[in-house]
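Complex shown without one protein chain; remaining protein chains in place.
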Amino acid sequence: MKRIFVAEIVASTGSFIEQFQVGEVERRLKKDGQAYLSLTLKDRTGEIDGKLWDIPAGLTIAEGEFVKVEAETGTYRDEVQLNIRRIRQLGRDEVQLEDFLPVSKRDPNAMLSELRAALGTIGDGHPGLREALLRMVEELAPALMNTPAAKSNHHAYLGGLLEHVLSLIELAERVCTHYPELDRDLLVAAAVLHDIGKVTELCYETVLGYARRGTLVGHCVLGVEILSRYSGMLDQATREHLEHFIVSHHGQIDWGAVKLPMTREARVFHLLDMIDSQMAIMNTAFDHGTDGNGFTTFVPALRTALWTGHC
Amino acid sequence: MKRIFVAEIVASTGSFIEQFQVGEVERRLKKDGQAYLSLTLKDRTGEIDGKLWDIPAGLTIAEGEFVKVEAETGTYRDEVQLNIRRIRQLGRDEVQLEDFLPVSKRDPNAMLSELRAALGTIGDGHPGLREALLRMVEELAPALMNTPAAKSNHHAYLGGLLEHVLSLIELAERVCTHYPELDRDLLVAAAVLHDIGKVTELCYETVLGYARRGTLVGHCVLGVEILSRYSGMLDQATREHLEHFIVSHHGQIDWGAVKLPMTREARVFHLLDMIDSQMAIMNTAFDHGTDGNGFTTFVPALRTALWTGHC
Amino acid sequence: MKRIFVAEIVASTGSFIEQFQVGEVERRLKKDGQAYLSLTLKDRTGEIDGKLWDIPAGLTIAEGEFVKVEAETGTYRDEVQLNIRRIRQLGRDEVQLEDFLPVSKRDPNAMLSELRAALGTIGDGHPGLREALLRMVEELAPALMNTPAAKSNHHAYLGGLLEHVLSLIELAERVCTHYPELDRDLLVAAAVLHDIGKVTELCYETVLGYARRGTLVGHCVLGVEILSRYSGMLDQATREHLEHFIVSHHGQIDWGAVKLPMTREARVFHLLDMIDSQMAIMNTAFDHGTDGNGFTTFVPALRTALWTGHC
Amino acid sequence: MKRIFVAEIVASTGSFIEQFQVGEVERRLKKDGQAYLSLTLKDRTGEIDGKLWDIPAGLTIAEGEFVKVEAETGTYRDEVQLNIRRIRQLGRDEVQLEDFLPVSKRDPNAMLSELRAALGTIGDGHPGLREALLRMVEELAPALMNTPAAKSNHHAYLGGLLEHVLSLIELAERVCTHYPELDRDLLVAAAVLHDIGKVTELCYETVLGYARRGTLVGHCVLGVEILSRYSGMLDQATREHLEHFIVSHHGQIDWGAVKLPMTREARVFHLLDMIDSQMAIMNTAFDHGTDGNGFTTFVPALRTALWTGHC
Amino acid sequence: MKRIFVAEIVASTGSFIEQFQVGEVERRLKKDGQAYLSLTLKDRTGEIDGKLWDIPAGLTIAEGEFVKVEAETGTYRDEVQLNIRRIRQLGRDEVQLEDFLPVSKRDPNAMLSELRAALGTIGDGHPGLREALLRMVEELAPALMNTPAAKSNHHAYLGGLLEHVLSLIELAERVCTHYPELDRDLLVAAAVLHDIGKVTELCYETVLGYARRGTLVGHCVLGVEILSRYSGMLDQATREHLEHFIVSHHGQIDWGAVKLPMTREARVFHLLDMIDSQMAIMNTAFDHGTDGNGFTTFVPALRTALWTGHC
Partner (left out) sequence: MKRIFVAEIVASTGSFIEQFQVGEVERRLKKDGQAYLSLTLKDRTGEIDGKLWDIPAGLTIAEGEFVKVEAETGTYRDEVQLNIRRIRQLGRDEVQLEDFLPVSKRDPNAMLSELRAALGTIGDGHPGLREALLRMVEELAPALMNTPAAKSNHHAYLGGLLEHVLSLIELAERVCTHYPELDRDLLVAAAVLHDIGKVTELCYETVLGYARRGTLVGHCVLGVEILSRYSGMLDQATREHLEHFIVSHHGQIDWGAVKLPMTREARVFHLLDMIDSQMAIMNTAFDHGTDGNGFTTFVPALRTALWTGHC
């Protein structure tokens, strides 16, 4: 557990010992011709430059590794930097991942319990649906507790997928009470399944990124594959409807949908997913602050700046 | 009040006297060189061909007019048609518009009451908002009770706009309970205001269509104009937010938005509007029937066929 | 086995007994008020109108069914039609499907042998690849022998998929001799796998069309599913490469690709697939004839008319 | 009135006292741990870095403010910068705005007179049109004399809108003599009205930018609103035609038009507006110089580089 | 010279002898099994159906040929048609082309004189330009007098290109007086040259259409080729500017431009060409009539209906 985070380090911080994750590493020459290392040191609050002026024999440090450093603050061209006196590589089990990666504010176990409870309310209209989803959640639980909903964009932190799924379930339940022609149990299932492929598409061992197979195949295909392990528990029409949710949830072909949504539930689910992801994007944008008129800077994902509604 | 509707006329119907609206009118020649009239006769259930073999001196009939005819059924090339013995033009006050135009299943007075009640729940967060909307509804009540939500597409019948607005208010209320950061009163206002320009954009005197100014200017600009009559009752930020709902509710520039939605409420409202209009489009499509696999024919507004979810 | 095909029927053909597939069926009224049936009768050479003037008690005939009719040729408004004296429904086993559906000119067994031989030449660079593909072909052989490559567009006839695959393998082999950096075995695998999902996407029992799951999920996802049955025989990188061929072979997102092609082989394969399918489309267009300057009519799939190159 | 402009300051300029507008302001630390201010100082000719090494107690300076500084030139990393000895904030009335914002080369009063004269030539074909436009110009005169035609892009300087309007009137008059079917008075009106909403859309108090309502609603809607104050003086068809000019003048929906232009005058006006704005963009681009072949650098607004026509 | 035109033929016209151009020709069977010909007969005012009940031995008639017929009017299903008693093919020199193809209202010789006069006003700023254009016009005169400006769309009649060119020259002269930075002589040259390739792209011997090379290469490339015969008379920069007009005059790549316009003159010319062609399209649309509100039907080339500006 870290005590000093990057965001807190100032010129007057002085000497300390702390864990960091290594970003870029570059070997450079001092004026006397001796080599030194210029490193970026990171944790979940930001990054800072560091210099290791004397490189111990045999040291090799790569991007993504965790290290413990003994350092002192200094300034270079008006920026604070760290002069590193000692550095030691750490094993994956010597650090707590949530010190280094952004993480949901909600407790993953609590979220998992909430999900189980929600799935427990699924009725018998689609025989096997409740059991299939509960089994899937049980088997994927360790991954689900960590998977972010995206590498960047929205809910891009450990546990983000679970947060997004729970929010969608609540939202879907409210919307279903208004449109009785919607099948509530299918919408709950869609919430759990639509992004389930992200469990294998994304990697979040030491940094948020894409797994190789995720890059090559995408989370829609991976999601259908995960679902197929449980499809023997479902009747054929329900199975196809669930697959259709996964492949159509992006809503338009050029937004990445494999198929346009073709059922009431698939079309409404696409729009609910838009609502929940855009709410998250907007909250993040407003968190970064607004100008005197209440406007954020340009938000690329929405191709516009945003307004708080107050001046 | 009509007794015989087009959809009920068959070859064996025989002679009758009834009101119709005139569609296309064409003057043609019989083999003996004498002229006769070929007309399309319409009501809200469909249209049928008619022939007036002997044209009374001085008769001129134009598309859109209402007539009373004495006619007898016959067949021509396997189609039923009407041989018209007498025809008389009717004044606008001799017919009931709902015999000829499609009309909402809900009672317009009941819908108006429901709307007043909903607006009455608006709080004091935006001073004057409740009063401004109530006054607007009162002043537009006669038009609001008839305006369709569109010429075709969704809610394309007398009273359709009011139906769409009430549905959006209910939907918005449910969604707001899930996202406390949303301003519920603004979303209710958006529901009432977003399409209010259709009151003047569309005409629905004798057929559903576009008024000249509606064609030239569009309902977004017309809606802002209507709002401006009440904007003196509002503070400046609220007024601008309401105007922004109107000009941004289509969501994307190439879907007709004047501005991209820039607030939480404006973005969510656009998506709620999509949900409600697509639900209406889908219900209409499914009403037209499905094939053995549960698929409709291609639905142009959604660029896909639809599936019921059952085989 | 049919003896008389639609394309051969002329006004002077006279009386005959023959099998047809039923297209549209409509119940109409004669001038005397009695009902008769107006049917479209089809085989693989075209379609012709027929009238059943006296409907036997209890007869119900639906689109897609096979019938045996006793009929006589007549003309109606300058078109030849059939006056049907007797009609009897046929079981699926009383007809030969290739009388009614378009079919490849090549023998399916010969094509299958050729495919086995081609797969046999795959080397050991990707352990298990040769065996996996051979096993897949064996298990899918009955379907493969019939599957068309598309509902319309190119190779839209029974056996069309196999024809397209064999052509692509030959083409890939030639191109690989020019670019040694291409992995020939992977391109052969891509040819077999890229459209393998069409085995379940399309249905071709009585008419060419889409199966329900095919419509809802698409042949890319279905292809990955088929591949997954054999992926245990492959190393991980090879498996992912094969999956990537399937999901990327349309080349561009808005042409239906789930992912853009990211390897040399995937990019080249997409272009080879374009060559082979466009050659087939062009051959079909030229078969329909050209005008005096050597131009076809407009070909929608290519968004242009075509020129033979000769005047 | 400034005497020394940024563009004239060189390393050897030495000490001086002068007014500037403040750009970015940053508080930094000197090596001794004391704070200093790093500021950007601007006027209409450019911007220069300044350092205020000793910050007077209580000083707070924000972006956009005007200041008077006593400074001396120095260099830092090959760039000239100002070492500021004293700094004092100025009131809005102590500066001349045209020292800081780009401004038209033409005298605004002369332009306004020219506009009045042009409007005076409008005939009686559209009763009230001449009077309505003259009254509007009178009431908006103070704003009109300053409004730029855009924040950047073309005529982006104080008085730019008036310059653009006058140019369009002259251009329209010439084109009307060629096409007698065009209504000359309507085109003159279109020139005055099409961008009139920019009077409230843009702000240009201390910097060129967008007003909040301008950002949320856009100049088309704002223009129709301004026109509505005078529409009681016009017949209905003329009023709608003028509104149509405003909402259609961008010519294509994805270029920002609310409606496609639907009259001869609206279509021609859109193209005349394109000609005049592109001429201004091109003149600005050529003013920035060309390479040895007569080419400018890439001009983003036109998506191409430009050629003078001479080598 | 024809005396009776298609547009004048009514049921009571009776017997006559007249020239027509043959449209579609179809051989059909009478009820007695004998063949007859069903033909479409055309002239510049329209087309009418004809039946040749007795086909003379050895007669073969193809689409596009000219014929002289002896016929009598009759009616068939409420349409007037011609019963043809005798028919004889005509040579190309027995007819006057303007009886059959639409033709400009202006005299081609007068237009050519006007063009020569306009070119004569070109100054000496671009040595050789005046002489080159005059020589080109002289050498292409016979074709220029007939070439339409398009197959359909605008100025789609014999002499239409010349009409369009003359209008553009006048328009350009007016616009140049407003922008002194424009090179008037280059704009005049652009008017003559931009569509000059249509002289060979289009064919208009017996019908308006595209020549084979026109279809395969397009009028931009053909125009540059024609210009190249005279480019020896020009300096290099002028030659390249003229070529650039031809290849850039469509203004945008997806509107068919080979290059985006890169000079003041090329950009303005593109917009003038838009003005003149749209004015012609709009005039044609209004000639076809408007509804009670002054609206035309939808005009595909402009993707909108048009409004006259009057109710």
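We just call them A, B, C, D and E in the order they show up, numbering each chain from 1.
By our rule, contacts are C-beta pairs under 8 Å (C-beta built on N, C-alpha and C of every residue); 3 or more make two chains touch, one makes a residue touch a chain.
Treat the numbers as computed from the prediction; the structure is a model and nothing was measured.
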#### Entry: For the chain not depicted, the shown chains it touches
A, C, D, E
### Query
Pick from E:Cys203, E:Val217 or E:Met233: which residue touches the chain that isn't shown?
E:Val217
### Summary
Sole touch to the unshown chain from E:Asn109, E:Ser228 or E:Asn283: residue E:Ser228
### Task
Tell me which residue among C:Ser12, C:Thr60 or C:Thr177 touches the hidden chain in the full complex.
C:Thr177
### Task
For the chain that got dropped from the picture, name the residues of subunit C it touches.
167, 170-171, 174-175, 177-179, 181, 183, 186, 236-237, 241, 244, 260-265, 267-268, 271-272, 274-275, 278-279, 282-283, 295, 302-311
### Summary
Logged for subunit A, residues touching the omitted partner chain are 28-29, 31, 33, 212, 215-216
### Task
Using the touch rule from the top, list residues of subunit D that touch the missing partner.
11-12, 75, 78, 293-295, 305, 307, 311
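As a working rule, only the chains that are shown with their structure count from here on.
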### Query
Which rotation angle, from 0 to 180°, best lines up the CA atoms of subunit B with subunit D, given as a multiple of 5?
180
## Note on the structure
In whole angstrom, the CA-centroid distance of subunit C from subunit D equals 62
### Query
Distance from the CA centroid of subunit A to that of subunit B, rounded to the nearest Å?
45
### Task
Provide the list of subunit E residues touching at least two other chains, using ranges where the numbers run on.
295, 305, 307, 311
### Message
Graph shape for the chains shown, where an edge means the two chains touch. Line, ring, star, complete, or other?
### Response
other
### Query
What is the complete set of touching chain pairs?
A-B, A-C, A-D, B-C, B-D, B-E, C-E, D-E
